[in-house]
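Working notes for the structure below.
The complex appears here without one of its protein chains, the remainder shown in place.
Note that the chains are named A and B in the order they appear, and that numbering of residues resets to 1 at the start of each chain.
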Amino acid sequence: MFDKTVYLDNAASTRLDERVLEAMKPYFFDTYAVATSEFGYSMGIESKEGLERSRKVIASALGGDANEIVFTSGSTESSNMAIKGVLSALKGKKDDHLIVSRLEDFDVLNTAKMLEKQGYKVDFIDVDSEGVLDLEMLKAAITPQTALVSIQYANQEIGTVQDIKAIADICKEKEVLLHTDATHSFTRLPLDVSQIPVDLVTVSAHTIHGPRGVGALYIREGTPINKWMDGGFQEFDLRAGIENIPGAVGFATAVELVTPEENEQLKAMRDRIIERVQSEISHVTLNGSATSRLPQNANLTFHYVEGESITLHLDMMGFAVSTGSACFSRSLEASHVILGIGGDHERAHGSLRFSFGRFNTMEDADAIIDALKEVVENLRAISPLSADD
Amino acid sequence: MFDKTVYLDNAASTRLDERVLEAMKPYFFDTYAVATSEFGYSMGIESKEGLERSRKVIASALGGDANEIVFTSGSTESSNMAIKGVLSALKGKKDDHLIVSRLEDFDVLNTAKMLEKQGYKVDFIDVDSEGVLDLEMLKAAITPQTALVSIQYANQEIGTVQDIKAIADICKEKEVLLHTDATHSFTRLPLDVSQIPVDLVTVSAHTIHGPRGVGALYIREGTPINKWMDGGFQEFDLRAGIENIPGAVGFATAVELVTPEENEQLKAMRDRIIERVQSEISHVTLNGSATSRLPQNANLTFHYVEGESITLHLDMMGFAVSTGSACFSRSLEASHVILGIGGDHERAHGSLRFSFGRFNTMEDADAIIDALKEVVENLRAISPLSADD
Partner (left out) sequence: MTFPYSKEVLEHFRNPHNVGKMDDPDGKGLEGSAACGDMVAVYLKVNPDTLIIEDISFESYGCASNIATASIITELAKGKTLEDAKKITWKEAAEALGGLPPVKAHCSVLAVEGLRSAIRDYEEKHGMVVEDEPTDEEVVRRRLKHVMNPIKGL
């Protein structure tokens, strides 16, 4: 429909990098056997080597050991496995208390809610108006019955980055296990498990130009965790099912392709959008922290207009972005994240998330700003709401 | 190392078909957005269309409706979801009894064993010496407390195909739900859920030259089943996590590429190996049914020799096959399938599975038979076991 879509929804998913596919191809066409034991046949042994090399890449990007990485089908599975696996392993010991933040993505949030229905006690920790976790509330919530704390490293929507070190130190001091969903921060921000005592980390490939359907869970050696998917003995007997070796290789390649320069470039685009929009469009609120923020994320509310209308206009002009508006979502509910930072429904409905990736340029950022100025002005012209109310 | 490996382990996994990758590429590079709601942006709506088209292909290959297909990460996940999802939905009603066959693959078998440990009652139904399920024993095992029967359609190792219609009729008459693991029969043998009253069917892409990491679960409309992976609302709110659309498209393409002619060709290679080996090598036993058998599977025991030794010799000659020998497996346990049909350990240790795929030729079948004659003769010459004992 357009020559080229300007895709600024990289937080939802990203375009595969051609080099990732190239790295996967040998495992599609030449070394396609399952990973056999070392007593299997040559092709299976080579498959296994490809898998284990990939595991090492993921591990070292996190500062962990290869035997602490379990491949999964994605972040959702990693977080399900982390939370359900730890709680079931601790059943009867520290069995009934889970702590999560209010801003978690659904993988953690809905797992927590489901467990609450099953009889677990769950505390949802508040955040401030920038989305920063209330550390005092976290401290106060931890009891001797607390089995696990699950706090994301960076937020999917408003981009706020938590002080994961402070959170980990609290958990360590109180001797509770800590899981963090690092889906959006992985490779974009440092998280070194040899320095920061988190016990479980959720990461995923498709947010960094890797393949869909692959993720991993870092599990610190010695962490009590039960097998979550039953079946064969794969993945240290913790996650059954044939290994997705092309996927793992693609994931590892995607990790290796991320550079500090790229992250700087993302940050520059993010800052351009935040600065230009705030100076060139009136009645705009930045959602999330101005300082402690994912390099690739800008989230802004355009007051008095509704997000789905903006995104539809932008879509017709060739731009893809997402909004926290209820109208846009499948569940027709306003963003729990914007509500969680104390925003009202109007703030959620008018919010747009711009998330950058490798294939974006500064021209993309400038182009969407120009488009926004026009769209927002037109929609405001027909809106019954205004600053005068 | 060799010009070409003759790969005869297609039951473990298969080489990707180039045409499958071609079909996936647009979803890697052009239409890479997540599937958005119809109120999302264009690229997300196109992604969703790709997903739904694929769902229809899988559905119609099974005779079901598109809204009865849930995509998963593979057979293991499908079976976990089927069994755990149904049992948890029926909890407190018909809650505590599960029936499986002794020959199930680990996805079903180990799920059943884990549930048994958690307090469920599990019956393991016997099979005869060809691997055919004992229907009388099944009938007798079903009680008013039976929540689910899970019997595979075709066996992964010895290739025996069950009379799924008879099994489904029994379950229907007794009003219990039936799950079948159709991993190996899918597209190779007909299974039409509009004719045969199975309620849940596990299928997977990587056994038919589709991508790794994608499977599906057919769930008959109205079947009580709980969500198994918590998180977002994807897949009819039954399986959270971003949809692997390239994977789904690849799976659908793989299904469409299977032809009746190909299945005939597989059968011809299978029969060649069974016939030539039995007539040209002494002391050989066919494992599994001679008549009710997967078109792509031959499984034979070469008595007095051990499978890992054979496979290693064959490997050095460029052939990849697998064996039920304990020495070959990761768990160092002999095949539960061969033991399950009443074979002794020696029969399991000397068994080889030859499984054919699209990229095999009749020359491959003949070449491995010639190699086998030499290898088996040499190993028998040094074996302390012989027909004379």
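Following the convention adopted for this analysis, contacts are C-beta pairs under 8 Å (C-beta built on N, C-alpha and C of every residue); 3 or more make two chains touch, one makes a residue touch a chain.
Computed from a predicted model, the values in this text were never measured in an experiment.
Among A:Asp30, A:Glu49, A:Asp128 or A:Glu374, only A:Glu49 touches the chain that is left out of the view.
When the omitted chain is restored, the residue from B:Asp17, B:Asp181 or B:Glu306 that touches it is B:Glu306. Of B:Ser60, B:Asn226, B:Asn263 or B:Ser383, it is B:Ser383 that touches the chain left out of the display.
Within subunit A, the residues in touch with the undisplayed chain are 38-39, 42, 45-46, 49, 233, 236-237. Panel shows subunit B; residues 1, 304-306, 308-309, 312-313, 315-316, 325-328, 330-334, 344-346, 349, 381-385 of it touch the chain omitted from the view.
FYI, only the chains that are shown with their structure count from here on.
In whole angstrom, the spacing between the mean C-alpha positions of subunit A and subunit B is 33.
Residue ranges on subunit B touching subunit A, taken from their complex, read 1, 5, 7, 9, 12-16, 18, 21, 25, 28-29, 32-34, 36-37, 39-44, 72-77, 79-80, 105-107, 110-111, 113-114, 206, 211-214, 227, 229-233, 240-247, 308, 311-312, 314-315, 319-322, 327-331.
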